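Of the protein chains in this complex, all but one are displayed in their positions.
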Amino acid sequence: MMKIGFIGLGNMGVEMAKNLITAGYHLQVYNRSSGKADELEQTAITRCKTPAEAAANVPAVITMLSDDEVVTETVIGTDGILQTLQQGGIHISMSTISPNASEKMAAAHQKAGSKYLASPVFGRPEAAAAKRLWICVSGDKEAKESVQPILEALGQGVIDFGDSIGGANVVKIVGNFMIFASVEMMAEAFTLSEKQGLDRAQVADFFGSTLFNAPIYQNYGKLIATKAYEPVRFKAKLGYKDVSLAFDLAQQSGTPMPIGSALLNRMLTAVAKGWGDRDCVEAFDRGVAEDAGL
Amino acid sequence: MMKIGFIGLGNMGVEMAKNLITAGYHLQVYNRSSGKADELEQTAITRCKTPAEAAANVPAVITMLSDDEVVTETVIGTDGILQTLQQGGIHISMSTISPNASEKMAAAHQKAGSKYLASPVFGRPEAAAAKRLWICVSGDKEAKESVQPILEALGQGVIDFGDSIGGANVVKIVGNFMIFASVEMMAEAFTLSEKQGLDRAQVADFFGSTLFNAPIYQNYGKLIATKAYEPVRFKAKLGYKDVSLAFDLAQQSGTPMPIGSALLNRMLTAVAKGWGDRDCVEAFDRGVAEDAGL
Amino acid sequence: MMKIGFIGLGNMGVEMAKNLITAGYHLQVYNRSSGKADELEQTAITRCKTPAEAAANVPAVITMLSDDEVVTETVIGTDGILQTLQQGGIHISMSTISPNASEKMAAAHQKAGSKYLASPVFGRPEAAAAKRLWICVSGDKEAKESVQPILEALGQGVIDFGDSIGGANVVKIVGNFMIFASVEMMAEAFTLSEKQGLDRAQVADFFGSTLFNAPIYQNYGKLIATKAYEPVRFKAKLGYKDVSLAFDLAQQSGTPMPIGSALLNRMLTAVAKGWGDRDCVEAFDRGVAEDAGL
Partner (left out) sequence: MMKIGFIGLGNMGVEMAKNLITAGYHLQVYNRSSGKADELEQTAITRCKTPAEAAANVPAVITMLSDDEVVTETVIGTDGILQTLQQGGIHISMSTISPNASEKMAAAHQKAGSKYLASPVFGRPEAAAAKRLWICVSGDKEAKESVQPILEALGQGVIDFGDSIGGANVVKIVGNFMIFASVEMMAEAFTLSEKQGLDRAQVADFFGSTLFNAPIYQNYGKLIATKAYEPVRFKAKLGYKDVSLAFDLAQQSGTPMPIGSALLNRMLTAVAKGWGDRDCVEAFDRGVAEDAGL
């Protein structure tokens, strides 16, 4: 039975950890609030008090955290995984972070004799639970081969985006941009339809079952059309963070993105209006509606 | 064998006419340039010299034309279909036009004792040929029932958007907005990916086979990713017309649409740069690329 | 004493008429609601029941009306000025209208043997009263020379923008765009300053007395900084009309204008939110403030 480290038991992480346990791994888990580990099969885990503990004596450690800052602290902080990760050990970094952060951490790992892989995922907690995540990965070839069984235990497909350190992070950020753009687009489209006397739900259903019959349009389309703003699935302030990541990349690389600008303004407005803890769908749809006087 | 009128043998119309002939209809056809009728089975058509001739002595006449102006002229002009269409005869208006134009024509029809149905379609010429169009319809209930067999002969599904005259036109305009928004969104996403060192085609393929596995994303995604700007499938100046229809609706109904504004600027820029006769995909993708200094 | 026609006694028109009377002209006045003529020196006017009456037997007739539609009706309608304006008579069209409307009217005048001059003005009612308007003019050279004394009686300067029919209309529309852009810009700037803890009024005062020491910035700057939304000076729905004129010109001439798009969205949002009868300054400033959560 292989032992690996697992850091970050949020809504996503806890489901991913369960799948790893099902696949036969023993996990050295660390989470900021320790209660989250109660959801896991206790015989299959070792509870750790620091990231460093979770990374000790294992060939690989996974991080599934919130942002650049938290991941960076978890790696290079006083009790960070670089303190203990063995020579040749691999850090599988699955959070949604910037390629810049990945590059900095990869350099720190290299200096310490360990390895870094960017491996963000697409899918919500339900998809994580159902082992239906899409897993992107980029970085050192040998490291990727070596962790392939771990990644396969977590999703329905692993896609290799090459040797560059942050390539998979870019794909994740670009994908989130496309999802948010789709949500804004539907909010605009359905609001216009409504103003013109049509039934939002019928319009959403028509497009979701014909030209736009992809999960994104079916799932979000229904939520937007029916204004199903609750329960909160993904907070607007996290949406703002994700859109900002795309916007920052656009600035750094000299890529003007008009839709990107529109999304950033939408999210900034939502947060400024105090909707940061509301669902992203509400942030987009209510934003369009209020501008339209609805 | 039922006889109906058919006006407008463009790339779309000619394929639709073929399907009606296959379904057993005899067509009184009219087209501005008469040569287009050569493509049709000659025993199944009667060539007409005016729209009025094409609409004479038939229970229904279809128009498949380019814009508000042409359709309006075809209806109320000197040789227009209102001159001959029989009492209770139905005009099935399948062009992409504004709901305002539909309302004006419906009023003219009502005054003349005939009926008007808005019935725009989704699908390109290949889809029309394969009888795979999606057909939207709105207007008078009895008229819709009466022409149902005709519409079914043209596509894979007929969707009824209610009794309002221009409802189906709105759906068509909204759908085009969503398609164009998707194209712009992919052009931005793939250009950002390229600037960050990724392979555009791999990114397009990944999203088109996972989160965005809908025809729009697969087909346009590939064209955009590989910069397959030729042959010209849909001219940028027609794209500008379609985006303008959405923008005008947005203005009339008081619906600010930030993505709509971005699309209008993109198309206006394309036309101003002299790309009006190039393909829409080029207009969007090259627009993004030039702004990014590529 | 010269007799001329004067049509349109709105807030602007009535002040302009007073100046013409002061300059010695006798006016054949027409206004939709006849009461407005009570403000004028009664011995100096002849009240007319139609535009045609006002234009009869005079060498020149001025129109100062609300928009393209009203001016066009006043010219070519059943009781329009073309019915009576003498051969060689000159229509001085001072409203804020599109160059397209001017061209159509100029053609109708030419056909009727009379002449058309576009001559819109810059300035608010107070400036009109003080004879401090700036008067733009374009069109037929001889006609311009012939009405020069009339125009000089109305403002502090007459600027000739050449022979093209609608040139002066373009200048007026462009000027309004610049004014609205300045208002939006100040609303954004002062709101940002406020959010950063500065005193809006001090910021406005600083810029208005240094880099931006022009009337536009001093007057509007103070109104915006202090949120002096009342009394209503210029309604948001008229602002929307003016911004739309600029936007339409931009579309027709192939000139993407990002600030123009931003202004149109701001005004559309204001009208959609029900602020159409509020002051433009409120529409801009409150729009920025609400988006910022204030």
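First chain written, first letter: the chains are A, B and C, and each begins at residue 1.
Note that in this section contacts are C-beta pairs under 8 Å (C-beta built on N, C-alpha and C of every residue); 3 or more make two chains touch, one makes a residue touch a chain.
Keep in mind the model is a prediction, meaning the values are calculated, not measured.
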| item | value |
| --- | --- |
| Residue in contact with the excluded chain [from C:99, C:120, C:139 or C:239] | C:99 |
| Residue touching the undisplayed chain, where the options are C:94, C:171, C:223 or C:271 | C:171 |
| Candidates B:26, B:47, B:233 or B:273 - the one touching the absent chain | B:273 |
| In chain A, positions touching the absent partner | 244, 250-251, 254-256, 258, 261, 264-265, 268-269, 271-272 |
| Residues in chain C touching the chain absent from view | 99, 122, 134, 136, 157, 159, 161-162, 164, 166-167, 170-171, 174-175, 177-179, 181-182, 184-186, 188-189, 191-193, 195-199, 202-203, 206-207, 210-217, 246, 249-250, 253-262, 265-266, 288, 291-293 |
| Residues of chain B in contact with the chain not shown | 269, 272-274, 290-293 |
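Methods note: only the chains that are shown with their structure count from here on.
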| item | value |
| --- | --- |
| Homomeric contact chain B-chain C: same or different residue positions, threshold half | same |
| Separation of mean Cα positions, chain C and chain B [Å, integer] | 40 |
| Rounded Å distance between chain A and chain C, as computed from the means of their C-alpha atoms | 54 |
| For chain C, residues contacting two or more additional chains | 269, 272 |
